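Here's a structure for you.
With one protein chain held back, the other chains of the complex are shown just where they sit.
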Amino acid sequence: MTDGPFLWYLNRSTGLVLLVLLTTSTVLGVLAMNGRAGRGVPRFVTQSLHRNLALLSVVLLVVHVASAVADTFVDIRWWQAVVPVGATYMPVWLGLGTLSLDLMAVVVLTSLLRSHLSLRAWHSVHLLSWLAWGVAVVHGLGIGTDLGTDPATLLAPEHRWAALPTLACVGAVLAAGLVRLGRTRRPARVREPLAERSLP
Amino acid sequence: MTGPATSPVPVPQEVWIHGGPALLEGVDDGPSLAAHRERYGALPDLGLPELQHLVGRVGLRGRGGAAFPFATKLEAAARRRRPVVVVNLSEGEPASAKDSALALARPHLVLDGAVATARALGARELHLVLPGERTQVRRSILQALGERSDGLDVHAHEAAPRFVAGQARAVIELLSGRPNLPVTAWQPEAVEGLRGRPTLLSNAETWAHVGLLALRGEVAYRRHGTRQEPGTALLTLTRPGEVPHVHEVPYGTRLRDLLPEAAWGLPALVGGFHGSWATWPTVASARLSVAGLAAIGTPLGAGVLLTPAAGTCPVALTSRIVDFLAGQSAGRCGPCRNGLPALGVALRAVVDGSGGTDRVAELAGLVRGRGACAHPDGTSRLVRSLLAVLPQEVAAHAAGGCAGEHRAVAS
């Protein structure tokens, strides 16, 4: 089964599922910073979900890349999965996918080593995940056959099943981005006492 | 309230310096290097073991407030390579003027102590931290530095005009070129301080005692004080509205003998704004001793004895000090940033009779030990001592019967 449509199906499906996973993880990452401890979903739950979905994405990313490389229908070499330039098959769109993978690799590695880094260093690198997500979406739009090649036909009936989730993901991350930008201000110097809000 | 509260005792621009038996011997000589050398002689070259022996034998303790054994710091700093020596003259506490007194009268004694130690340790760098709000102190130290050449790499820095700016880690931050505010210390400065190097940071008075030991030796040092606590200490006697007095006092001296008669019969604040209240009977029977004063619950701290004018209400004075201290928080640590203003509010409620002491006691307990520096701890100590030592004065407010003058403390 190293040839034929299976690998192609696998590659397409993992691509779309990755988009959903990475989007969910990004949104949860922002949600984990909001709200107040002791109310609603415990923060460590949001935070663990954010991390575990991201780690699951890594596994899926390996499958996604492996299926693209192993598929003999297109000419993609192993080194092209990590070096973002010099590919022969759709060099720009493939290169963007590779770039996104590299960025994600850095984000994941620094997060695994987080306790050994300074908060500032870890956080600066972690902000790259926004870029990685954006580049990955452009890669998907450019190289993905399920969305067609012409933006005008994106919402055509045959593409709708893949286009709608993609648009939903873009919308979700844009919303998360706005929430994130809204809370970059430092916390107020004096907080309202929790006691005046009902504690559980 | 608009803006941070001002100190009930303004930062002194003048100080009465009384002559003393050792550090302040013959202060009328003036601060010149020539006069200093004539009185104390040339600075001998001490080896590290010799210096360690000297400071260890007399049990020299830090005079910045924590009374940490100097010999322990020195040993830690000597253990690792390329140590740095820092003289802390920042004196962020407005009620204290003893480091200012040394800077004005005996700058070379302070510098001799630091230089002798730097030489013994093989340190190349000497840093001086000067107070932001005491211009004469800065001028005197810079002038003294101009008179000598010790072959060291000397740097002078200006501390921010803030109560917590003189805290050890805040000083290391200042020396590192960052904001002069406290940060968490995972290691003592003497182990890992400026740029990761062992940093021997001590208060100006501590360095003056090291200088005195280096110049005169152990036997002369022991001529004053007690067997357990040889030597002397500098005390600042502060009364709101008056120029502070600095005295050099041998250990073992009765505190009542130092206080003006006007202060007799009244409670006193021992240790300054981060200190503790003591009733007159306590003050009257106490003798100057680091261990003894700590044992009766009024640690000497940085050597401030604050005596309110007769008729001043100590509760109202404490409330004003707490409001001032709340405004002096660096605002970096949540419990201090939130807790000290809340403590100020709760204490004001006690003063005007609208609130009880439960909330005050709760907040004072809550902020303790929860900050990068000792600012919340010191503020908590002051408030807890008020409740414990002067309960009648506190209770009088709830009954609406405080006879004390509340306005007398206004600056």
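Residue numbering begins at 1 within each chain, and the chains themselves are lettered A and B in the order written.
Here is the rule we go by: a residue touches a chain if its C-beta (ideal position, glycine included) is under 8 Å from a C-beta of that chain, and two chains touch if they have at least 3 such contacts.
Basically, contacts and distances are computed from a predicted model.
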Identity of the absent chain, which is to be given by its UniProt protein name, from "Ferredoxin", "ATP-dependent DNA helicase RecQ", "RnfABCDGE type electron transport complex subunit D" or "2-oxoisovalerate dehydrogenase subunit beta": "Ferredoxin"
Chains in view touching the one left out: A, B
Hidden-chain contact residue, picked from the options A:Phe6, A:Phe44 or A:Trp161: A:Phe44
Options B:Val183, B:Leu255 or B:Val360, residue touching the unrepresented chain: B:Val183
Residue in contact with the excluded chain [from B:Pro188, B:Gly252 or B:Pro335]: B:Pro335
Contact set of subunit A toward the excluded chain (per top definition): 32-33, 36-38, 42-44, 47, 114-115, 118-119, 122, 187, 191, 193-195
Residues of subunit B (touch criterion as defined above) contacting the omitted chain: 182-184, 186, 332-336, 338-339, 366, 370-372
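One rule holds for everything that comes next: only the chains that are shown with their structure count from here on.
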Geometric centre distance via CA averages, subunit B-subunit A, whole Å: 55
